[in-house]
Every structure is written in C-alpha cells, then in structure tokens.
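A quick write-up on the structure given underneath.
A single protein chain has been omitted; all remaining protein chains appear in their positions.
What follows is subunit A.
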Amino acid sequence: MFFKSLDLTTALRPLLLPDETLLFVQDAVGLYEGKYKIPDYQNGHAYLTSHRVCYIAAEDPRKFSVAIDLKEIDRAEYQVSTVFENMKAGFLKSSPKITIYPKPQKSKTDKSRSATSSPAVPSSSTLHPGKPLSPLPPSIAPQPSPSPKPINATWICPICSFSNPVPSNFDPATATATTNLPPCLACGIKPPLTTVLKAAINAAASRESPLPRPSSLPACEHTSSTTSNQSASGSVSCPRCTFVNHPSLIECEMCGTSLIVAASSAGNGNLHVESPAPSFEQSRIPNTEVSETIKLSFRAGGEKTFHERLKGALVQRKWLLQNAPPVPPPSQSSTTSAPSTATLKSPQPAAPRPTAVGIAGLEQRGLEARMNNQLVIGNAFEDLEALMASAKQIVALAETLARESGMSSEGSAETHAVLSESVAALGMVTTKDMLSSGSENLYLSELARNLAEYLTDDRKGVLQREGGIMSLIDLWAVFNRSRNGVELISPSDFQRAAELWEKLKLPVRLRRFKSGLLVVQRYDWSDDKTVRQLQDWMEELRQVPPDEPVPWDWTVFGRAVTAQETAQRFMWSVGVAVEELEMAEDRGALCREEGIEGLRFWSNRFTDSLAV
C-alpha cells in the first residue's frame, strides 16, 4: 500500500480520475501510521471516492495531501476507542478511528511469476521482483541491494526430487546456460538452468509476498543479510510448532510454516520499541510505502458513514473499470442492473454483431438501440437502488432524447450547451447525502469548492463562455439545472457558499455591484482590467469610420456603445454589461448620453485633454 501523491483541483479538492466518483467528505480528520500520528497530517478533509481515500490538509493543502488506492486496501475496521477498551489508543477520550489494513502485495508476485514462467530469457526488469513497482523515495530505496542476491531458494531436482538450495552466488540476472551450476546433492546430476532460475525467482517473489511487510526495511534487511551470510547469529523458532530452525530456512523444517513472517514481524516490533515515531519523514509521505495500518481519526464525527461507504466502495471495486477500455458502464453496484447496463452504449462490443448492410443494417441498429434504451429505462425504474446506479446513463439518455426532439432550440444556445455538457459534473457534485447530517459548514464549504470547480473547469468553461463574469442568479440556475433536478441547492445555501469563496481562497470571487447585483468572476479579475478592456474597445471604434456620416468628429469622439453591444462584444449578460459600463463611468473612463435612442456610453472626452 502506498501513499500516493494527489493532484488537486483549483478548488483544492482531489482531481478525480475518469469514472471516479466522490462518495463522502469529512473534515477535521487526522492521519495515523500504525499507532502514531503523522505530523502535519492532523487536520484535513478526508475524501472518499470510488477509487481512493484522499487526505487533504486544511493548511497548505498543496503540500500535505495524499491518497491511498482502494485496490490496495484489504479491509477497514471501525473502532471506537475508549479508556477501558484500549488504553493505548487514547487517554481520557479519543476520537473514533477507522483502521485501514493494506493488502498483501500479491499482485507483484503474480506479475513476476507469469513473466518468468516462459522459458525465454527473462528481461532485466522482471528480474528485480523485489523492487516495488512504484518509485520509492531514496530514503526507502536503500534495500539491501538491487540485485536479488540474498535469495535462499531451493530447487527440486527433476531426477530424484531432492530439494537442493540454490547457491548463494547465483544471480538470475546474470545467469546464462554457461553458468556453472552445482549438481544435485543427492543424485549428483546437474540441473537444467531453467529449473534453478525459476526456483530463484519464485523464491525472490514469494519473499516479497508475506503480508505485513515491515515498514522498516532495515528489519527486512536484517533477516535477509543473516540468511545470505549464512551466519548462525540467530535461529528462528517456528511460530506454530516452536521448532528452532536454521536462520536460512524460509519454511519450518517440521511443519512447513513460513518463517519469514515470524522473523519480520519480530523485527517490526523491535523497531517500534526503539523509535516510537512514524518510520518515514513527513515531508516524503507521498509515494511512501505503508506496510502497517493507516488510521483515520475522525475528530468531528462522520466516521460511521465513512466506514459504511468505504466498505461499500471496497465491495463495488469500481477501480476495476478503470483499465477496461471499451467502457462497460460504471455501475456494478447493484447486481440487478449490471447485466442491463452492460448492454447500453455499444451493444456488446465483444459479441460479433451480425453484419447487415444497407437499410436493413441501419434498421437493425436502430432496433438494437431501442431495445437497449428500453432495457436501461426498464431496469432503472425497477427499484431505487438500480436508478441510482444507472443515473448517469439515464441522464445521458434523457439528454439525447431531448436533443433529438429539438427541445434544445429554446433558450440561450450557449447556456444550453454548457448545461448539456455539464452532465459530466454530476460525478463531482457534493450532495447533502455525502455529508453527515448537521455538518452545515462542511456542506457549504464543499459546495463552495464544488462551485469553484464547476466554474473554473476548462472543459466546460462556464465562466469563460459568459465572458469571465456571470451573475449569481444565472449561475444558480445553470448549476441547478446541471444537477438535473436532483439535490437542488437552495438560493440561500448557494449565496452562503459563494460568500465562502474568499475565505477558502478559491479562484473565484463573489462581487457586489453598487446596484446590489451579485456576480461571480475570477479572483484575479479587477475593475481596472475591465476598464482597460472597455477603453481599448473604444479606441478600436475610434479607428473605424462610421457607416453613415455623423455630425460629430468621429476621429476624436469615436462612437457610442450601448449595453447590448457591450454585452455582445464581451459575452456578458446585459445586466452585467450595464453594471460594468456604469462602473467604468464611475471611474471616469466613460460618460453617458441619454437620448431618445436610450442610454449610450462614450469614451470620456470631458476630463481628458484631447477634446478642449
């Protein structure tokens, strides 16, 4: 299990992978490695997604944020420590904790095994099965030696089936057919190279696999170095039958129990007695391997829901979908919907489609699509669970239907486009459902982050399309519509969330015009910039001769603009354009002309020197 480094969004939330969904958020969470607190990771948000458990510190989130892949988690236990139950976990009172146990690193073993089982000469990369696949920081990397020397493997003689030790100087990386191999100790026949090679590699791989890999590699080094030296410094007693074995043996001579576990766990225990601090430097937490348990301490509650959802996510194994290219729809949560959802989108890419050409083929495809749709709709409404699971597809389907029936023609085309693309945002929205009840503040701050992400997402470009500024009411409408009528946000919650942007240092800001209109804009956008934009535009207009002769000197005065023109030019809404023009007027950059045609704005030639 690894602490992975974590990419954050602009709103300082974890950047989700494709198909990853947010399941739960809880603030005021601390991290423990084993029994010990990890410094600087004691107050943050825990995000549970369908793929990961993420921790993001409240202070300095870019520096202190880590994630653990769910696929590397074996199980999670929920513990309420009290004084009586567990004296070590807390003194008078301790926060409830969730303990996460890492999986044994079986996958690596499998990989190396399958790679080397072929008789071909193994490539060098597979010959270092002891090396973790993910990069390790240098502090951890100093493993005894990169080449798998300390292998105490046995090979079985193909003739007499006697178990011979693989010679200690045998290096699978360099071994060739010409390498001198010692003959079988029993029958004296030289073994074929592949037998010894396989044995050596298998031994190296299985040495990695035993579960509680000591967090302290030194402990591991200890056992291996003793074995390679064959020095009888310490004999290992079997944990099961207590037979005292020779230290170089990996299995008990009597009962066959693996001895590595015993040796390493012994070393592990010793280590923590010696140094009761987390075994790695805190600055290097990302990409650090964790062999011990990780604890999440919930100081502000929420642990029950977190645990529940974590268990759910571990069962669902959504990450399995991540590597499957022909996207089988991401709903494995309910067994009832699974078969049906698999038939959506591309009907069974695996099954060879009967080839039909021409109109018959088109008709057939149409028929298939209709049947699929029917299946999806039918299954979705079977029960609520199923509906939740196939919500994404239902929404997609509804959108397609809407587009086909031409419903999209009404309303602003751009806003609609934003809306229809924003279904992708569904996966990212925080609903009240994701938070434990009563945590109103957390809900608001999550909503604020949510909104900030929604606004700054370059793919959707909501804010950009609206010219970098958008009235809060428009945003509220678009955002709520993007939620497709589920978990709508009340206007007051929305405004309160928007007011939190500044406090949370998010890249969007709420701004109040003097008329009281609330707008949303990027944090680095200022009035000065707007004024400059307007002035540049005015200057531009001054260069263009008017279509009709005008009574004034256009080379000096240019021409007037209306709020509508401005809105069009800068892609603002008219309300925003009026406010911005008045703001510019307020700053003396523009002046107004009221006439029968309405209100128009001119570049201010009263206060500048050009017009006397």
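A few notes on this one:
Keep this in mind: contacts are C-beta pairs under 8 Å (C-beta built on N, C-alpha and C of every residue); 3 or more make two chains touch, one makes a residue touch a chain; residues count from 1.
In this text, contacts and distances are computed from a predicted model.
Chosen from "Mediator of RNA polymerase II transcription subunit 18", "Ribosomal RNA-processing protein 43", "Vacuolar protein-sorting-associated protein 25" or "SUMO-activating enzyme subunit", the protein name that UniProt gives for the omitted chain reads "Vacuolar protein-sorting-associated protein 25". Among A:160, A:486 or A:556, the one in contact with the hidden chain is A:556. Summarising the interface, subunit A meets the missing chain with residues 551-553, 556-557, 560, 585-586, 588, 591-595, 600, 602, 604-607, 611-612.
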